[in-house]
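With one protein chain removed, the remaining protein chains of the complex are shown where they sit.
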Amino acid sequence: MMKKLSKLLILCILLILPGCWDYRDINERSIVLSVGVDTLGDQVEFTGEIAKLRSRAGEDMNQNLAEGTYYMEAYGKDFEEVRIHYDATFPYPIFLGATQSVIFGENFAKQGIEPYLNRINKFYDYRKTLITIVSQVPPRELYKINQEKETSVGLLVEKIVDNLKRNKMTVYSSFDELLSLIQLDGVGYLLPYVGLKNDDIAYLGLAVMKDSKLVSIIDYEETDGLIYALAEKPVLTESLFSSEDKENKASLRTAVKRRRVKTEYRDEKVVFNMDLLVNGELRYQYFLRPIPEEEEKYLENLICQKIKKDITNIFERSQKEFKCDIFQFAKHFRAEHPEIYRKLNWEEAYMTAELNVNVEAEIINLGLTDPNVDKK
Amino acid sequence: MKKFQKPNKLTNKIEEIEKLNFGVHIRKLTVDKTDIYLLFILHVINRDRFSRDIIEPILRWENDGALTIDKLADSIIYMDDISIDEDENNIIDYVLNGSSVIIIPSEEKYLIANTKKIEKRQSDSPEIENTLRGPKDGFTENFYGNLSLIRYRVKDVNLRIERMQIGKRSRTNVAIIYINDVANPKFVKEVRKRLENISVDGIIESGYIQKFLLNNAYDLFPQSGIISRSDKASAAILEGKVCILVEGSNLVLCIPKTFVEFFDSADDHYDNIYLGMFSKLLRILCFMIALTLSSLYVAIVAFHSDILPEQYILALASFRASVPFNALLEALLMEGMVEILREASIRLPKQIGPAIGIVGTIVIGQAAVAAGLVSPLMVIIASLSTMCSFVAPDYTIMNPIRILKFLLIFITGILGLFGFVMGMTLITINIISHNSLGVAYMTPIAPLNLRDFLNYFLSDRNVTKERPEFLNTLDKKRQ
Partner (left out) sequence: MNQSLSNKEIAFILFGFIVGYGLMGLPKSTAEKAGSGAWFVLLLSTLLAVIFTYIIVYLGYIHENKTIYEYSEMLVGKFLTSIFITIYIVEFFAFFTMIVRGSCEIIRLTILLKTPLWALCLTFFLVVYFAIVKKLKVIARLCELYGIIISIVYFIILFLVSTQGKLLNIRPLFESENIVTYLKSSLLTILPFMGMEVITIIPLSRKKNGKKVFKYATFMILFIGFLYIIAVESSISVMGVESIVHFKDSLLATVRRVDIRWLQFLRRLDGVLLIVWIMSVYCTVAVVGYGIVFLIMKLFKNANFNVVTFILIVLSFIVSLLPQTFDQLEQILTYTSYMGVLTVVIIPVILLIVTKVKKYDEKVK
């Protein structure tokens, strides 16, 4: 008897719960696709894109999903005030779960983005897998560009940057990485830097952030060294002049097969030893010439020097110009010498640190074409 | 009114029956000065056999010597199934059962000849347990026919068929079938006890018995399986289970039955071992889909859209952009509609049933989407979950799901994913707390028994050489 009663009781109470407190259908929320943060005078500016939903009933089903976006902007003294103004413009509550990119204007980035990073971190709505981007132009201008490639600027920027990263053409810290990096003193990080090129949105290089403040920009062309040093199994292409013919270039695909970073503490000085093993593959030559073994050796040597130069250049820049450890050597050092690390002031130690790059290159194949044909 | 020269208890009974007037015919034959009375009910006996095998030989009998019951039984009547009784009170029972009673007034005993006429349906392929592969002889409403189907497959001398009559008024024949040296005697005893305890006016179908076999009348999930294929019934008996055959029912009951066994089809055992495993997993997955898909939809659309990646969120949102109902109502509405269609298509006459079923589904679904009443995704979900609910070979396991589905949608609509987990837990506890004749319902998963688990999924006699452990059979080995 008691059992049956209790069953009934449970069912009833569950159904009577007058509930649905958090109930909110997805189509009745403002789906924010991208958020821009910048400063305007002494005020903070929020801009953003909201997905525009259009009914598809009875229509052609092959249309694009998001039919475009609304542009939103709001100003205020601090984030909270902006948010109040921001909210005042929305028909529905904001939904941040689909936000894939947060774009910081250059001005804001110079003042420091850490407050906003913490905001993203602590807001449960925000996905922690979004990409933070620094923009040369204010985000508001970026959003207003009429894009034909994509309906949403935010999505477009995210896809450009993501695609580059997947093709190992850039290295930047993802949001979750930089959250742990800002906890380390003297360690900087890299963010993708986008801007306008010929009135089109383009990736321009990497923004160097020290203490979450923008200190410098590394141009796209100069990022090779960083990619060799940081990216996961990077594959790049290098074009090298051949030894004899000054007109002829060989285009090679270089892949880092092994990268080992060893740290040492010698004479009160931090020393990093980076060993790289690079495999090269010949893609093509500008002019077809035989490649004898000496030529291969020559090319291998050339690759070694190039990579070494790239890396040391950036390292020196990081010491002199950026004044922060953008290679995240701190983590390696801490992993190997935790005791010493705790005593050191990493920022100072890094300034006097030494980097030894040791590159071994090997051309492992010349492709399917055979340049060394015996001509009879 | 005939006057009997020497009234005894039998002749009194004849007079009594005549007075009662409930349709018993009394035919008097006189052979060589001996009166013979035949008692029968015209419409339940096989009249051809009755006149050919009983009346004809008696009338043709020309030998001298007194005609006695023993002589009738031994050398006159052509019938196969005859017996002799002395208790005059059983006469009515015999007659009602379709037998003919032969009485010679001068004797104390009488002869019973089984002349029962059975409206026979040809044994054809079963309707509720269709398989691609497997014999097509399903059970019919014919009690003896069904018994013969089982006997035909299991010729073991230890096959026991215990018969009893249940129902004060219907007097339905019920048989408990098992193999003596395999089945766990505890199960047999328990089944016998439960059947003996049934006190009811009538048993019309095996479903009545099935309800009496439940541990608790309010239990949600079935504790005995229904089988309409004779091959499956024989397999169950060989496995060490107890089958219950009910007169007038084309469905045989099989007990004990655990949760996962409801997803076991006959073809799993006939086909390739991998296919059997695959289709079992598929069926269990379908069970989960039928139960949870709609409520997950509600949870994702209304509460936790951010567990999906952004493309999916946008797609979902634009699917629902013009739908006036909220997701909870939408889900309830569509699931309800599908249930209506399903119910209607069962009741519809056979000739128009399929047509209306398809037309109804397509037209209503299409129109609802075009009118912007529901999102196309919801139509897909509702139809998928309905399709999934037809997958189980024994459909009875899916019936509770049809109801629980709505409960789950409700709780999810109130408390999101948390409500979903709580609802699932309620259902799980309910399932787990069931037992079938003392065998835990979720065997072999909880309590976990790895051997039975493999045994179940492999469904190949060649690999699994032992009978399931939870049945605790007397003979543990299959080979």
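Note that the chains are named A and B in the order they appear, and that numbering of residues resets to 1 at the start of each chain.
Just so we're on the same page, a residue touches a chain if its C-beta (ideal position, glycine included) is under 8 Å from a C-beta of that chain, and two chains touch if they have at least 3 such contacts.
In this text, all values refer to a predicted model and were calculated from it rather than measured experimentally.
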Residue of B:Val44, B:Ile445 or B:Leu474 touching the missing chain in the full complex: B:Ile445
Hidden-chain contact residue, picked from the options B:Trp61, B:Phe278 or B:Tyr312: B:Tyr312
For chain B, the residues touching the chain missing from this view: 303-304, 306-309, 312, 415-422, 425-426, 428-429, 432-433, 440, 442, 445-448
Contacts of chain A with the absent chain, listed as residue ranges: 2-3, 6-7, 9-10, 13-14, 17, 19, 21-22, 124, 127-129, 175-176, 179-180, 183-184, 331-332, 334-336, 338-339
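In this section, only the chains that are shown with their structure count from here on.
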Gap in Å, rounded to a whole number, between the CA centres of chain B and chain A: 65
Sites on chain A touched by chain B in the complex: 4, 10-11, 14-15, 17, 19-20, 22-27, 29, 31, 33, 51, 53-58, 65-67, 95-100, 125, 127, 155
Chain B residues touching chain A - in the complex, by the definition given at the top: 218, 300-303, 305-306, 310-311, 313-323, 326-328, 369-372, 407, 410-411, 413-416, 426
